[in-house]
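We show some of the complex, not the whole, and keep each chain where it was.
Labels for the chains are A, B, C and D, by order of writing; each one numbers its residues from 1.
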Amino acid sequence: MRFDEAYSGKVFIMSNPNYEDAKAVIYGMPMDWTVSFRPGSRFGPNRIREASLGLEEYSPYMDKHLEEVNYFDAGDIPLPFGNAARSLDMVEEYVDKLLADGKFPIGLGGEHLLSWPIFKSMNKKYDNMAIIHIDAHADLREEYEGEVLSHSTPIRKACGLIGPENVYSFGIRSGMREEFQFAKESGMHMSKFEVAEPLKKVLPTLAGRNVYVTIDIDVLDPSCAPGTGTAEAGGITSKELLDAIMSIAESNINIIGADLVEVAPAYDPTEQTQITASKMIREIILGWADR
Amino acid sequence: MRFDEAYSGKVFIMSNPNYEDAKAVIYGMPMDWTVSFRPGSRFGPNRIREASLGLEEYSPYMDKHLEEVNYFDAGDIPLPFGNAARSLDMVEEYVDKLLADGKFPIGLGGEHLLSWPIFKSMNKKYDNMAIIHIDAHADLREEYEGEVLSHSTPIRKACGLIGPENVYSFGIRSGMREEFQFAKESGMHMSKFEVAEPLKKVLPTLAGRNVYVTIDIDVLDPSCAPGTGTAEAGGITSKELLDAIMSIAESNINIIGADLVEVAPAYDPTEQTQITASKMIREIILGWADR
Amino acid sequence: MRFDEAYSGKVFIMSNPNYEDAKAVIYGMPMDWTVSFRPGSRFGPNRIREASLGLEEYSPYMDKHLEEVNYFDAGDIPLPFGNAARSLDMVEEYVDKLLADGKFPIGLGGEHLLSWPIFKSMNKKYDNMAIIHIDAHADLREEYEGEVLSHSTPIRKACGLIGPENVYSFGIRSGMREEFQFAKESGMHMSKFEVAEPLKKVLPTLAGRNVYVTIDIDVLDPSCAPGTGTAEAGGITSKELLDAIMSIAESNINIIGADLVEVAPAYDPTEQTQITASKMIREIILGWADR
Amino acid sequence: MRFDEAYSGKVFIMSNPNYEDAKAVIYGMPMDWTVSFRPGSRFGPNRIREASLGLEEYSPYMDKHLEEVNYFDAGDIPLPFGNAARSLDMVEEYVDKLLADGKFPIGLGGEHLLSWPIFKSMNKKYDNMAIIHIDAHADLREEYEGEVLSHSTPIRKACGLIGPENVYSFGIRSGMREEFQFAKESGMHMSKFEVAEPLKKVLPTLAGRNVYVTIDIDVLDPSCAPGTGTAEAGGITSKELLDAIMSIAESNINIIGADLVEVAPAYDPTEQTQITASKMIREIILGWADR
């Protein structure tokens, strides 16, 4: 008796109403509790869904139509306000369940710390995992003002989990001196400022490996994504990010999941941030989730 | 497997997931095709739902809690873009079904023309129906630039359907000379500029009758509801509208359904229009739907 | 060959294309050079015209239709940027011309200093003139930081021109101590905080006199008119201002001209300030210009 | 060598640069960590200071000039991000110091929980204290989702501290059923919906007592104060709040301090919320701090 939601703006466009048949699952993580500067990414997932209504269902980039992929939009995980530790546990449990059911997980943030429990869940399931991290910020802090659960720390935690040599960061243009030093000394791979070109060089070296991809929308220049908590000048264009997503789609790596985080709609009255984010998710569905 | 939506902002807060048990049903009508000046009310229903997240579930006005009322949020009727005639038919069919199932219908607009099929459906089910109309505009035109399906016409149509003597308008402060003449000569009841005081005088005369209530958010002053297509200075406060809703709740009339229309969120970056509209819907649920 | 502009938003709605036949003339004064806090009223006149498109042509307040009044919209006087003295001269010359041609002048500001040359022009033509001044600010300064041409001074200048006993201010809630002292000691008439009630008491005492009316939009509360340079909390509602305009229309005074100033659209993304201002101008056309 | 900050927008207008001589001290509390719906009040104090630049220094309400009161603006207490417990301790310590130095404290929020440490500090210094609480929300929760340090709890804590019979709430129009029950049963005083009238009745009963006043800006209707985290329709006008502030100024109570909280500028592009808040602070300085 409830009206079909595939075109309602409440779920991602054309999503299938049944979880069971779905190959991929979109899930929202409406948490921004550890954000220090400008909060608001808790409203990101719903605005991305809403903006998806304006998308064509066919992608000329991938030459593919959304009807060719069976995906389910699970809505937002009801994360308990202000409780970061419990929220992260809930995300981990949920992704564990998705992986147990053989789904390709597509997470919508929310703040970047939310990638940490996903990394843990992925690592339990997949051997020899690598992480591709596309972001303006290094996110390599050990803690932020004494707090280990901070949106500045997930990539450092990832280095601890799977070894820094398996972590590949692109587009980084902001961080503490210590973060850049860690990047240099630890053996992790960091490409500063640029994304598409260095990524194209790295992808062949990852052929055949299980790779999870996490994208922070602030890798885009503030002109392309003003709706984010810590906008950082000097970023890439949305054209370059689309190019990067296509390169990954055309590579020989085994993509095991993805997330797109830090969309904070309140700072962008033009709505272009969520419009752009929803297009990126369409390309991820078409190019990564269905191979 | 989909997360509980009662607190997601995608359905009205605390709405029950099951249609069958529900006493009242909230449904959205995302249409603004006949609007001439500033369109955008098609996005109203979803923003009202989203804003409901910020509401307390208890009303000190009604001394009642939302958990005391069993209501279902059906989402938005998928009205076909640009096709007013078919859209109106779909609304009428849907309300017919709700009435057949014994539900109390609460419609969210969308433009005011959407009240017209609801009036028709109500009139099929209920004898001796009266309409309370709270609005800045008379909406008594026979046509608008040659078009009989216009958002300036629903109350004139209502007069034709149930007789002008059964139509009660409040708060009217804009219209053509002909509309005010019709109001005077036809036998309908029109209170200019004010709502709460004239309403309190009229309610006793409607005791025991079946009454449908339609509220256009632009009855509020633009200071209280800037997010609407045809904002009109000199309106009432939200305090007065709450007072009016309480008066109806405390009266002896038999309320058979209600709608709240013309919320157009794009014109209000402060979001207060939908915040206010969602509070009015809470009071309607508590005070009107459950008696 | 140019399209009719009466419904284009470029001239006030329904204005007559011919100056000669017109009884009243609307003219814009796009100057804000002496404004110290938040400039922008130079864009006021055009936004008021544009918002007039959303108005009904009939007023239920005045029970009158715009087609009953013949008025011309002259556009904006091309005031030289940054040159206050020359701008004021140009306004005075223009209003001289309007008065010589027997027109009823309706000025759109622009900053309040623009009323000063209008006062001078009016005083040349009319004997025994009084001024009704509706504003949040006393505007009784002799100078502002050494500058005698300031938007804080026009009413003080008016007192010098026609005698303080012929100046009536309403709604005043902001000013220097010296301004309030001057108001008390000089013999001028000042009503603090309120407009409609004190005005109704004063009007009978002005019966038969020639009265010019100047309205600063900031007499309205910021909730009703956020789009102004020096918004001041604690103001009146647009309902009260409409009431005041009607009282003047129904009085026995001889209204000789009017202006509405200080609409600064950039501070009001909801556009309600110009929507409200355009309605006030409609009432002024219907109730004051055509008697 | 640093420029005078009295007119730079960084301190409240006309504040004295020396702490020692000052009778009153303005201090900011930039914390919003426990806010569940729309954060952002951490930016409130600076925006209120900035808006104070647009104020006249003389108040026609109080017939008094800011130069008659010697007050210092201490800036914002550097509260540690995300650490509510430590932040509250820092506020308490700071207010302890102010009281030890004989200052009249004027706090700018930030969220309402910040009033709690102020209450504690006040209670240590003053016997027989009463609290006047002006707000849309009861703030009488014992905890919010398990958290005792929440912006929904300060007035309940105040009841525990000084006895419910010494707490007077005005304007309340939102809360849980339990909060309204507590208000009724505990012996505290709560006036629903209205402020000025019930306050005028209460003030004589408090004559001679030490009274602290806490104002949540959301007691104003959203039309007057859209820039706040939990806007609630049906509120009072800024005119009524000014009236209330004047009544307190004219009463025989001994006012010992005040705060104004929950200004969240990001939700109000018109800036009227901070413009209004800064005027209220001016009246508090003139009418309460200097008696």
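Just so it is clear, contacts are C-beta pairs under 8 Å (C-beta built on N, C-alpha and C of every residue); 3 or more make two chains touch, one makes a residue touch a chain.
Just so we're clear, the structure is a prediction, and the values are computed from it rather than from any experiment.
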item	value
Homomeric complex, total chain copies (4 given)	6
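The working rule: only the chains that are shown with their structure count from here on.
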item	value
Subunit C against subunit B, contact positions shared by both copies (same if over half, else different)	different
Over-half contact-pair match to B-D, picked out of the listed pairs C-D, A-B or A-D	C-D
Distance from the mean Cα position of subunit C to that of subunit A, given in whole angstrom	56
Centre-of-Cα separation between subunit B and subunit A, whole angstrom	41
Subunit C residues counted as touching two or more neighbouring chains	221, 223-224, 269-270
Graph class of chain-chain contacts, one of line, ring, star, complete, other	other
Chain-chain contacts as defined at top	A-B, A-D, B-C, B-D, C-D
Interfacial residue positions of subunit A with respect to subunit D in the complex	33-34, 36, 39-40, 80-82, 145, 147, 266
Interfacial residue positions of subunit C with respect to subunit D in the complex	37-38, 172-177, 180, 192-193, 221-224, 226-227, 230-235, 267-270
Complex contacts: residues of subunit A adjacent to subunit B	1-5, 7-10, 19, 46, 50, 72, 74-78, 269
